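Shown next, in structure tokens, is the structure this report addresses.
As you look at this complex, bear in mind that one protein chain is not there, while each of the others sits in place.
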Amino acid sequence: MSNADIQRRNFLKTTLGAAAVAIAPGMLLFEAAQAKSDGADSKVRWGMLIDTALCKEGCNDCVNACSRENGWKNNNLPTDPQWMRKINIKDISSGREISLPMMCQHCAHPPCVDVCPTAASFKRADGIVLVDKHRCIGCRYCMMACPYKARSFVHEPLHDQNPDVPRGKGTVESCTLCVHRIDQGQQPACTEACTNQAILFGNLNDPESAIAKKILSVASVQVRADLQLNPGIRYQGL
Amino acid sequence: MRLLRNLFVVLGMLVLCGQAAQAAESMPKIDIGKGGQCVRDPQWMRKNHMHLLIHQRDETLRKGIRDDQISLKNCIECHASTKDDSVIARDDSFCVACHKYEAVKIDCFECHSGIRKSAWLKNQREGK
Partner (left out) sequence: MPSLSSLHFKNRLFYVLLAAGGLVALAGLYAVHMMESHGHIISGMNNQIVWGIPHVFAIFLIVAASGVLNVASIGSVFGKAIYKARAPLASLLSIAMLAGGLTVLMLDLGRPDRIIVAATNYNLTSVFAWNVVLYSGMFSLVVLYLWTMMEQRMNPWNKPAGLAVFAWRFILTTGTGLIFAFLTARQAYGSAVLPPMFIVLSFAWGLAVFHVVQANIYAWNEKQLDPAIMNRKKNLLGVFVIGSLYMVAVYHLTNLYFSHRVGFEHFILRDGGIYTNLFWWGYVLLGNLVPLALIYLPGLGKGKCVMLASLLVIFGAFALLYVFIIGGQAYPLDIFPGYEVHSSFGDGQIASYTPSIYEFLLGFGGLAIAFIITTVSVRVLNFMPQDKAYIAD
């Protein structure tokens, strides 16, 4: 046996010796925990109300903020990810033009979650739809199923990801509603960046929240409401 | 019989001592960054860090339970090298040194950043 082999065995021996201790890591965690949040609350439903009257054509502030925050770059190739994009739409009959941001609509009944073979696509208790990249095998079925074309596939190896926003080659990704910011009590990056204040973010389930109050008083719609997916993103003036 | 068994025990101990002496010479040289003890003692962590990480990753991602102390980000915060702020940049970086020695592939950094958030922010500002 070579020298290196023996050393490795020895190292392994000490390493494996007490692996049994870790049979119940959850219990061990309990005592180790200090600054620990309670996690996503099922009484909460995060959502947005986007006022298309305040959203200006040609303004890309929200998209740029999203790109900066989450570290994706769009160089206008069809293989580049776009977690968020501005869409300009024109009513064919009346000619009325509207500009609006489009991203994951965080459906209550998300088709991406239904079709994902490994349950990598999932909905958090507070309504945020995410991709568990530890489980995503990159089959792209969710991209086929999403009615909003909200998802992107990472076509290239990545470097220098934001430590708060892990992303990697061969997996599917989309708007996370800036879950890492929400969990720290902050607003999503796009909401904060919108100088026209067209994006209102909040808890749809809390009758006292600004967003719930506004939805009560103004007309708002969900995109492709005919599909009955009940998205958490609503649009005003569409 | 008994004599034979004792002989084996003695022989075994001799071999083990010899190995330990050899091993001490060429154990992996690790840049432990700031180091120090935070969750558990180093030997416990060596054996169990993966269980903590995999447990916490599911808690954090799927349930939103964020535990600052045992998050991967927090591990990197202390253990990234003081020279290049990374746990994976060099052969003796904190994660790489051991994993190379044990020939265990690390999958974390396909997606996760291996550098301190503060350093990442600085890099972003400087446009690196």
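The chains carry the letters A and B, assigned in the order they are written, with residues numbered from 1 in each.
Assume a residue touches a chain if its C-beta (ideal position, glycine included) is under 8 Å from a C-beta of that chain, and two chains touch if they have at least 3 such contacts.
Just so it is clear, the structure is predicted and the values come from calculations on it, not from any experiment.
For the chain excluded from display, the touched partners among the shown chains of the whole complex are A.
If you put the missing chain back, the residues of chain A touching it would be 74, 76-82, 85-93, 102, 111, 113-120, 135-141, 143-149, 151-157, 169-172, 223-224, 227.
Please note the rule applied: only the chains that are shown with their structure count from here on.
Chain A and chain B have CA centres that are 30 Å apart.
Chain B contributes residues 19-20, 22-23, 26-27, 39-40, 43-44, 46-48, 51-52, 55-59, 61-70, 73, 76, 101-103, 110-113, 115-117, 120, 123 to its touches with chain A in the complex. For chain A in complex with chain B, the residues that touch the partner chain are 3-4, 6-12, 14-19, 21-22, 25-26, 28-29, 32-40, 122, 124-126, 130, 132-134, 158, 160-164, 166-169, 171, 179, 183.
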